[in-house]
Every structure is written in structure tokens, then in C-alpha cells.
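Have a look at the structure below before the remarks.
The other protein chains are all here in position, but one chain of the complex has been omitted.
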Amino acid sequence: MDIISENLIKTVITPRPLTTHKGNYGRILLIGGFDNYHGAIIMASKATVFSGAGLVTTLTDQANVSNLNIAIPEVMALGYTKTLALPSLIKNYDVILIGPGLGLSKIATNLLRTVLNSIQVNQTLIIDGSALTLMAQNCYSLPKTALTVLTPHTMEWQRISNILIKNQTVNENQRMVNILNAHVVLKKYHTEVYQPHGTPLRLNVGGPYQATGGMGDTLAGIIAGFLGQFPKNQQTVAAATFIHSKIADELAKTQYVVLPTQITAKLPEFMHYYSNF
Amino acid sequence: MDIISENLIKTVITPRPLTTHKGNYGRILLIGGFDNYHGAIIMASKATVFSGAGLVTTLTDQANVSNLNIAIPEVMALGYTKTLALPSLIKNYDVILIGPGLGLSKIATNLLRTVLNSIQVNQTLIIDGSALTLMAQNCYSLPKTALTVLTPHTMEWQRISNILIKNQTVNENQRMVNILNAHVVLKKYHTEVYQPHGTPLRLNVGGPYQATGGMGDTLAGIIAGFLGQFPKNQQTVAAATFIHSKIADELAKTQYVVLPTQITAKLPEFMHYYSNF
Amino acid sequence: MDIISENLIKTVITPRPLTTHKGNYGRILLIGGFDNYHGAIIMASKATVFSGAGLVTTLTDQANVSNLNIAIPEVMALGYTKTLALPSLIKNYDVILIGPGLGLSKIATNLLRTVLNSIQVNQTLIIDGSALTLMAQNCYSLPKTALTVLTPHTMEWQRISNILIKNQTVNENQRMVNILNAHVVLKKYHTEVYQPHGTPLRLNVGGPYQATGGMGDTLAGIIAGFLGQFPKNQQTVAAATFIHSKIADELAKTQYVVLPTQITAKLPEFMHYYSNF
Partner (left out) sequence: MDIISENLIKTVITPRPLTTHKGNYGRILLIGGFDNYHGAIIMASKATVFSGAGLVTTLTDQANVSNLNIAIPEVMALGYTKTLALPSLIKNYDVILIGPGLGLSKIATNLLRTVLNSIQVNQTLIIDGSALTLMAQNCYSLPKTALTVLTPHTMEWQRISNILIKNQTVNENQRMVNILNAHVVLKKYHTEVYQPHGTPLRLNVGGPYQATGGMGDTLAGIIAGFLGQFPKNQQTVAAATFIHSKIADELAKTQYVVLPTQITAKLPEFMHYYSNF
């Protein structure tokens, strides 16, 4: 298994062509922040904006709309209502991320099912957090997309893959990734990034200063932002995963713990660094 | 076509006379932030305050009032209600900016029409964002004002001018600017600033790190702030446009992307720099 | 007329005795932030906290309570209701500031009248902003207090004193201050600080970079904070007025305009500086 290297990141994060505009950097739809999990989608949305996405829309609990507007006014916040026409909404986006703070409610299940049924083959899908648990609980199949990314931690991966944590070897994981035909970011000590029928990549940055709530939501937001503007492939997913933990490493040089929103704030600076080699 | 130079900015941003007070720096009314676009007027309002406007009032969706109070307490936030007496409200202001996050609803249309009908010849009007689309859809005419500024991107300009994007040459644009008798900030790579029967100016600062949502809302807010305190002419509009992108250039020396609110935070410092030559 | 000097400030802002606690630094009640003026009391409250007050309570519009909690959680925010027992509430405080964003409504008038009728001779009262206009409109008399401070700009002073702005000479102002038996901070270019039957002091710091909304609300908040912890006299009022503009001067070395909340953020540092001579 290869290590995700700084050289790989540099091939992903490239200087922007001069005449581009926000339409060139992705239209991203984030779905989450229901029940008692409003903060999760706030953190994910911030991460997507700071990672350079062109246009970010977040569908969330009606009671979370003002929170989002205050926390990150750059995001267009949509409040969920029963009359929401999600299939036609989805059509407007390149990348859909569902999961941060989604919860396990009936509304959550309906939103996930609608996304799975509506997404088109030219769109990119990221499934995170409780959406992964809902996938497993309901035995939903993955849709045909340009690229699908799952971002489970080891317990969520067990639910999705039916591979017990103790049996989650690289070979077993890769076998299941091939079957699912999805990219998988398996979050753990030395996170692994899988692509179907490819070579897994392993993260050798990051550390226990990241062991705090919201870290995964932020990673999901960065992956969405990166897939909106860079090539839709394993390298881009790996680059997002790398930069998230690399920033944490840097902050940990002077901090015992690193907060998710602190990582987000550093994204523009670190992306600049890697784009200038 | 002339380039907007740093020398021009210095003639606009001049030291403030010692005995002046906030009444000397403009009473600005911003109108926007409806439907799902609350964040847009928050960003515009912040930009107007940080650009040094004397008194800033923002008329927005009732549900956006608290967001504004939290994000920028220096602004007086008014919530839209059906009984709003907009014509008498407008009388109190020197500069009216309508458009950031206005949307295309019936309320938006009514607000725009009322502004167009109520504004007086000694007032300044800036029309931005969806207000431009509403102008075109409803074939509204521009009112007589001290100065009117339109801030379209190329597609909005096509709607307003009926000049297809591919035909938007300087000569064609200038011809239509003369007919409209309005200043136009045509936003694109190398933005152009037109005045009626004058010489267009071209921006040679700014870059693709600005390709993110809210950038235009922030520019509109700066233009409003500048027209409240500096001479109401093309140079002032050009200075606002220049400083917006010049700050982005500076930030981009260490950032891959530049957020609108980051530009706003730097306005007082950059205005100080240009006022001291 | 004497100039407010740095030496005077140093006699006011002295090192805190080691064994003191928050009860030694004043219990301050702020009243304001109604109608469309929510932001004003947010700015005043922040200023009172950052100036070192021991305990700060703010009575404001019910709809402004959450805004305050978010902006400055150190403040106890009370929402106004019809059943409010203001007289018994007031008893708990050393210093009452009424005015920032109070407005001119019937509720505002009732609040002001109740404060004037309830305040005791051992308490300190500061009347600011629209509360001054209400005083004049209703011909209210000032109550007997330990110290009363009025903070009018020249037009508000005209309303209170019946001295036309053009006739507001030091002698005329001092004559009226003697009659009112209140301290007066007359806000203008070179603000003047009067005490009854005393020598007026003049400010020679500050400048036009302060010409922005919320500057007066912030000054009122600092005066309240200072009167909560320092001797209740003209020197303390003058010290608050001085530090407010002195910070602005410092910020203006690199900023074209200075925002009220930026001044507030610098209070702890500047107070430290003046306490260490």
C-alpha cells in the first residue's frame, strides 16, 4: 500500500487558470444538520467554502438556517420543508454530500433515499456519518454516479461492508470496495483511501490531537470542496484527506488539541503552499 | 481604454477633514437578503460598514434581522413587513443599494419598483444581482438620480443591454451605457467600469482566487460605502472596484482562495494606505 | 479649560488590589436595544464587559436576547416583558446606563420614567442617545443620584439645555450643567467633559476615523464600566472618554476608519498600559 505523499497533493492542487470564475469550481450541495446535530453541517459547510468551492448550498433543518447564515454567510442555506422538491434541486449541483449531522430520523431516511434515486451518472456523491448507518440499516444500493465516496470510521465500515473491525484487512477492504464500486475513506489511525479495482493509499499524517467531535464532518466538507474543483478521482480524495490531517499536524506543534474549525481556517494557506511547487 | 491605476485610487481616497462627523460620510440604505439568500446582504452590509460609511441601514427579510445584528451590530437592520412605507424611508438616505440576495419574488419586484419610483434626482442608486435580472424581466426604466450604477456580470449585462455576451465589445457596451445613462461595472476577467459618454476603465488586478460565492455582494457593498463618502463619479466607482480586487491580490499571496469577508476585514487598512500618498 | 491628559488617566486606572472579586468592580445594568436598534446595546454591552465591569446585565428587546448571548456571553441578557418589575430590578445595581438603541417608543418612555423614579441617591445614572431626546420631549427632571452623566452630541444637548448649537460656549454649557447638577459629556470635535460647579475638561485625542455608527454607544458602555470600578467623579468620566478616542487614534495609524467593536477589543490592553505607571 502506498503512502499519500506531499508530491501527490501537489499534482492535485494546481494553480487556477486566470480566466476562470466560480462556475468552474463546483456547485456543491450539502445535506445534514437535523435533530440535535446542527453543528455538524455548520462545520462541514465552512470546510467546503474554505476549501475553495465555487458555490455552496446547504440543505438543513429549518431551525439551523440562521445559524448557518451567521457562521458562514458565503453559504446559501435552505431550510427543509415537507414540500421540498429535492430531485429537481439536486439537478443543479455537481457534487452532493449527504451525512454530517443527518441523524437517523424518517426525514433523514427519506432524504437519503431521494438522493440515491435522483442522482445522475454525471454527478459526484459523498456519503458520510449517519447516512452510512442508514445505508446499512436499509440495505440501500449505491447509485451510478461519476464518483461515489464513502467516509466511514471502522464501525460504520463494518455496518456497510459486513466485515468485522478485526477482519478489516487491506485485502478484505479492497475486495468489498470493488464490489461496492465506490471510493472509501476508512477513518482510523493511519486512514486508508480506497478506489475500486485500484491501489489503496495510506495516510501517515494526523494524530490524537484530532480526537474531538466534528473532525469527520470537516473532512467530509473538504472532500466535497476538492471534488468540486479538482479531478474526480482517488488522488483528489486522498489530497483532501491528507491536507485535513497535515494542517492538524502543523497546529499540533503548538496545541494539545486541534479544533475542526481551526483546521478549516488554515485551508486557504495550506492549499496555496501545495499549489506553488 | 485606460487601466484603473493606484494613482486614481489615491485621488479618490483622501484624508478626512478633522471636524467631520458621521453625517458627512453618507447615509446608506441596503435592500436585499430575502428567500434563501440571507447571507448575501450580510456580506454586503459588512463591506459597506468597513468601507467607512457614516450610517448604514439594511432592509431585509424579517428572519434575517437577528443574523445581521450578530454579524455586524454597527448596521441598523430593518425587517420587511407588508406595511413598510418604503418611499418615506428612502427619503432619509443618500445612497440606495438594491440587489444582494434580493431574489426574484413578488416582494423583490415590488421593492425594486418602489425604489425606482421613489428615488429622487439628488440620490444615488446602485442596482446589483437579481435586481438586474428583475429590471430586464420587467423592462423597467432607470430613474433620474444623481448617479446610477449597475453591477452586472456578463450574463446579467446581456439581459439588461440585449447585447449577447459574445458581442460585448467596449464600443457596444459604451453605446448602451450612453443610452441607459448609468454607470456600469461589468464584472468579468478584467472588469470594466463605464460611465455615460465617457471613457471606460479596465481593472488589471484580481484573479481566480476570487471565484467564490459572495464576492459580488461584497463589491456592491464597497461601492455603496465609497459613493456615500467620496465624489459621486466614475473614479469613485472604479476605486471601489480596484480596492476590492487589490486586497484579494494581496491575500492571494498566501491563500489559494480568498473569502469575501476576508476582503472586507482588510478595507480599513488598505484605505489608510491609499489615503496617505 | 484643561486638556484631558494621560496623567489624569493614570490616576484613575490603578492596579487592582489582590484580594478583590467581581463584586468590587460594579454591578452594571444597561437598558436599550429596542425597535430597530438592537445592535446599539450589543456594542454598549461589549464595551462595558471589556472595560472590566464585574457583572453586566442588559435589559433589551426580547428578540435581542439571543443576539446578546452570542455576541457577548459574559453578559446576562434580560428580555423586556410587560410584567417586568423594573424598580426592584434596579435596586441590585450600582450603575444604570439607559439609552443606547432605546428608541422613542412608549415602552422606551416608560422605561426611562421608571428609571428616573426608582433610582436611589447611592446609585449612578448614565443617560445616552434617544433617552436624552425623551428627557427633553417629556421635560423630565433628573433624579438625585450619587452621580448622573449625560452623553449628548450637540443637537441632543440643544434639546436638553435649550442652548442652540451656535451658542454652546463653555460658559453657557457650564451654567446649564450647574443648573442640571449632572456631569455632561458633550460629544463633538474636541469633546468636552463637564461637572457641576467645576472646571470643564477638553479632549484633544480622537478624529474623523471615528465617524461611524455605534461609536457613541461604545463610549457610553465604557463610561458605565469605568464608573462601576473607579471613583465616581469627573476624572473617571474623562478617563473613559479619553481611552475611547485614544484607542481610535492608535488604530487609525493603520486604518482609514475605526469600528466601535475594534475599539472595545483593545480596552484591556490600553487599560493595562495606563495602570502601570
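Note that the chains take the letters A, B and C in the order they are written out, and that residue 1 is the start of every chain.
Rule of thumb we're sticking to: contacts are C-beta pairs under 8 Å (C-beta built on N, C-alpha and C of every residue); 3 or more make two chains touch, one makes a residue touch a chain.
Computed from a predicted structure; not experimentally measured.
Trainee: Of the chains that are displayed, which are in contact with the missing one across the whole complex?
Mentor: A, C
Trainee: From the list A:Tyr37, A:Trp157 or A:Tyr273, pick the residue that touches the absent chain.
Mentor: The missing chain is touched by A:Tyr37.
Trainee: From the listed residues C:Leu30, C:Val49, C:Leu132 or C:Val149, report the one that touches the chain absent from this view.
Mentor: Here the residue in touch with the unshown chain is C:Val49.
Trainee: Looking at A:Asn64, A:Thr114, A:Ser130 or A:Asn173, which makes contact with the chain not pictured?
Mentor: A:Asn64
Trainee: Out of A:Asn7, A:Ser141 or A:Thr254, point to the residue that touches the absent chain in the complete complex.
Mentor: Answer from the full complex: A:Thr254 touches the omitted chain.
Trainee: Please output the residues of chain C touching the missing chain, sorted low to high.
Mentor: Touch with the absent chain occurs at residues 13, 16-22, 24-25, 49-56, 65-66, 69-70, 72-78, 267-269, 271-272, 275.
Trainee: What does the interface between chain A and the hidden chain look like in terms of residue numbers?
Mentor: The missing chain touches chain A at positions 36-40, 42-43, 63-64, 66-67, 70-71, 188-189, 207-209, 211-215, 252, 254-261.
The definition used in the following text is that only the chains that are shown with their structure count from here on.
Trainee: Quick one: label the inter-chain contact graph as line, ring, star, complete or other.
Mentor: Shape = line; chains linked end to end, path left open.
Trainee: Comparing centres built from CA atoms, which chain ends up most distant from chain C?
Mentor: For chain C, the chain whose C-alpha mean is farthest off is A.
Trainee: Taking each chain's centre as its mean C-alpha position, how far apart are chain A and chain B in Å?
Mentor: So the centroids are 35 Å from each other.
Trainee: Provide the list of chain C residues touching at least two other chains, using ranges where the numbers run on.
Mentor: Chain C, residues with two or more chain partners: 70.
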